[in-house]
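With one protein chain withheld, the remaining protein chains of the complex are depicted in position.
So, subunit A:
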Amino acid sequence: MVALTPISRKPMSFVVPTVAAAGAVAGIFVGAAQGSSLLGLLVGAALLAVIAVIVMQDILPERMMKWIVTAGFAIAGFILAGLPALIIGALFGWFFGWFAYWLFEGRYRGKVAPYLTSGQVLWHFTFRVICGAIFVFLITPILVVMPLSFNAQDFFTFTQEMLRFDPAGYSLKHYRDFLTNPEWTNAVANSLRIAPVATLLSVSLGTLAAIGLSQSHVPGRRAIMAILISPMIVPLIISATGMYFFYAKIGIIGTYWGVVLAHTVLGIPFVIITVTATLVGFDNSLTRAAANMGAGPVKTFFKIQMPLILPGVISGGLFAFITSFDEVVVVIFIGSAKLQTLPWQMFTGLREQISPTILAAATILVGISIILLTIVEMLRRRSERLRGMSPA
């Protein structure tokens, strides 16, 4: 985006306090890690105020000044807490160098509309900071797991060796355990045997139900819809208990097909919802045109309707797959020792033996989930592009 507003340098009375305030916030965290938040706050504010003043004297060229600040913070970090802090310090230094010039030169004004008041500009950036913070809080727990899965020890602990980036502190042994220990490989095999079949059933039944329920002449379709979607709304533990006693009566408890059926029931609502959403944009005159040209309902479905609603079907299928693949409550009720799935194994493993193998499994699963969701997103964009809904 090009600059919308001409920019000008800002006065010291604005830049120095703002930079100092940012330094104070960062100082609280550094101070807390070193033992005193208050001291950290004061040192951070003072340090950044001095840097802001030096920046505003404009003695050194901007690029050199930024390098000096980055290096200075990196060295300070190294002295405080060794190698990992050096990197964190360098990041802090880089940020504050950029931040000081960004404020001083008034660059922050450049990309927002010229008619905004100062208050609106402030909100514009506060909003972005809030969004960033939410993002960080959502994503950090997932990211923390990943380095821990390479721990050379059998605990969920960042060891001294790991923090020093000593290769001896890292190991692939938990991945090896995950890939060779029969408990885990059986669990993966069970999950892979159950999830695709449950997905296939969910997709077939869910798509048919969605198509049927989108016909306006079906009596009581809202009630039917509500019942079909109820597994998503009813607390899982209640569905699981109900299924347990029902399946026990008809004798399929602890069997492969029992688990597949249970997961199918859980997956159907996702398929119905996504397919119903795609059907909203479906033009029914196309099926009438096909019928007019002599195609039967089955042929019309496969040749005309199915290709058009395919993105909805596939994304519903992916959700159904992830539901089955991640599901732990129902499988503990319905499954048996021979049908332990991956989430079940992780659950019992976490309770009885805190082993980083669980983290290795989690890291692999996160990777798979990211790939699957990327596919869903790409399909969604493709379908929007095909329907001409997206400007891109």
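Some notes on this structure:
The rule is short, and it goes like this: a contact is a pair of C-beta atoms (placed from the backbone, for glycine too) under 8 Å apart; a residue touches a chain by one contact, two chains touch by 3 or more; residues count from 1.
Definition applied: contacts and distances are computed from a predicted model.
Chain not shown in the complex: UniProt lists it as "Bacterial extracellular solute-binding protein", one of "Bacterial extracellular solute-binding protein", "LarA-like N-terminal domain-containing protein", "Glycerol-3-phosphate ABC transporter ATPase" or "YCII-related domain-containing protein".
For the chain missing from the display, the contacting residue among A:18, A:37 or A:153 is A:153, taking the whole complex into account.
Of the candidate positions A:140, A:215 or A:336, contact with the hidden chain is made by A:336.
The hidden chain makes contact, of the residues A:205, A:229 or A:248, with A:248.
The residue touching the chain not shown here, chosen from A:34, A:171 or A:348, is A:348.
Looking at subunit A, the residues touching the absent chain are 153-157, 244-245, 248-249, 251, 253-254, 336-338, 340, 348-349, 351-354.
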